[in-house]
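Please find one structure pasted underneath; my questions will follow.
All protein chains of the complex are present and in place, except for one that has been dropped.
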Amino acid sequence: MDDFDVRGLVQPMRVALQVTCINDALYPDTGRNVVRLLRRLGVDVEFPAAQTCCGQPMVNTGYINEAVPVLRTFVDAFAGYDAVVTPSGSCAGSVRHQHAIVSARAGDPLLAERSADLAPRVFELSEFIVDVLGVIDVGAWFPHTVAYHPTCHSLRMLGVGDRPTKLLEAVEGLTLLPLSEAEECCGFGGTFAVKNAGTSVAIGEDKVRNVLATGADVLVAGDRSCLTHIGGLLDRQRSGVRVMHLADVLAQTRPPGGGRR
Amino acid sequence: MSARADIIGDVRRALAGAPPAPVIERNYLAPSTASTGEVIERFIERVADYQAVVERCDANEVAKRIARAIPQEGAVVVPAGLSWQVPGAVEDTGLSARELDAVHAVVTAATAGIAETGTILLQHGEAEGRRALSLVPDLHVCVIREDQIFAGVPEVMSQLDPRRPTTWISGPSATSDIELIRVEGVHGPRTLHVIVVGT
Partner (left out) sequence: MTGTFVGMPAFPAAARDALDNAQLRANLDHATSTIRAKRAAVVGELEQWEALRIAGAAIKDDVLLRLDDHLLTLESALQDAGAVVHWARDAAEACRIVAEVARAHEADEVVKVKSMVTQEIGLNEALAAEGIAAWETDLAELIVQLGDDLPSHILVPAIHRNRSEVREIFLREMPDAPPGLTDDPARLAEAARMHLREKFLRAKVAVSGANFAVAETGTLVVVESEGNGRMCLTLPDVLVSVVGIEKVVPSWRDLEVFLQLLPRSSTGERMNPYTSTWSGVTAGDGPQEVHVVLLDNGRTRALADEIGRQALRCIRCSACLNACPVYERVGGHAYGSVYPGPIGAILNPLLRGVGSSDQVDSLPYASTLCGACYEVCPVLIDIPSVLVNLRAQVVDAHRSGLPKAEAVAMKTARATLSSSWRLALAERFTRIGLGAARRFGASAWTRSRDLPEAPQESFRKWWRRTGGRP
């Protein structure tokens, strides 16, 4: 892997990280792990400091007007890049499916054009690694049992398919355990988790039951928002199961000296 | 304003500025590669799947098979145009619903069949009888010729006259309304007996 280097292409590719608002504020380690991983894969990822959020929290709550300036900020921050990588199926999905709605609402053809131009260059992390970099084995080492929750937006809105599990299966030392009813929603749903907290928790508890039944040490997903919900339930139950973002796992390498299997 | 004018007016207002209607692509029409024999066999297998009784015979055996299918005792009714003799059966002369309720079995022909779904279709002509006939008695014996069986739903549509009443029958009447457990036999015939006749 080490000799793979996209900078060796004719035109150096400028790649930006859209870290997402939740990772920025609550899970900076996940953002750091994306940087570490991509650098290891030869991508000199940049962090455009002007970025904020994709606007999804507002759109999904019905505040589309409020999302218009957020979209402007998004487009301004990322327009100059060849590719934008985001460690979230949900945010990538929002870019591809909701930004057109927001710009239509704004009645701003220029914004619509710029965001339509940008959207196809925004990739969820596993899409970027598998499709753009053409890599499956990222050279990671993670000697644990893992269950993978596909998350609805990665699975259905974005259609990332088996890219994340392919990446996980290639990790040295990692044992991927099958999660039953994996494709079922975890019950998070953004503001649903608060507006309909009881239902959200009831759905989440079934997810937790299935996770615990795998016996895995770690639950992995490609979206920190779902993991906050599932992890919150797992922690409340003192289950001992950790939740980790896909990037957190893929960034791990065998420590100098070999490490313990 | 009449309700009719109001509704049509509201429809037109609702559609002001709407895009044109789409082109309908019928890419679902996959030509069937199954042989005639396979189609008949699939039909039989799928009718049986619904817990219907299904048997296959030659044309000269039909009368015998019918005689075996109907009960020893109890009244049997047949439509006027049925081409097979049914011993002891009365011909339908416009029996009332109550009179039909006292009848145990009915023997009818079919208009067509669908292999993919195990369905028989009645268009209620002379040989199939009017709708009530194949509904009220508890046993329905239906005789279908092999050349009346088509591979799938699209193939059968063009064989039907939309202006005739049509009944699509896939197995005996059934319900899954209690705990999703399938129970055969509610209001329609509780037993469906299909005789497939070679041609």
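Points to keep in mind about this one:
When the chains are written out, they are named A and B in that same order, and each has its own residue count from 1.
Convention: a contact is a pair of C-beta atoms (placed from the backbone, for glycine too) under 8 Å apart; a residue touches a chain by one contact, two chains touch by 3 or more.
All values derive from a computational prediction rather than experimental measurement.
For the chain missing from the display, the contacting residue among A:Pro12, A:Pro69, A:Pro120 or A:Gly215 is A:Pro69, taking the whole complex into account. Among A:Arg121, A:Arg156 or A:Arg254, only A:Arg156 touches the chain that is left out of the view.
Listed for chain A, the residues touching the missing chain in the whole complex are 19, 21, 23-29, 31-32, 35-36, 45-47, 49-53, 55, 57-64, 66-67, 69-70, 72-73, 77, 97-98, 101, 105, 152-153, 155-157, 183-185, 187-204, 228-229, 231-233, 235-236. Taking the complete complex into account, residues 2-4, 6-8, 10-15, 18-30, 46, 49-50, 94, 97-98, 101, 114, 116-119, 124, 130-132, 135-136, 153-154, 157-158, 160, 162-181, 183, 185-189 of chain B touch the chain not shown.
Note that in this section only the chains that are shown with their structure count from here on.
The geometric centre of chain A is 53 Å away from that of chain B, both derived from CA atoms.
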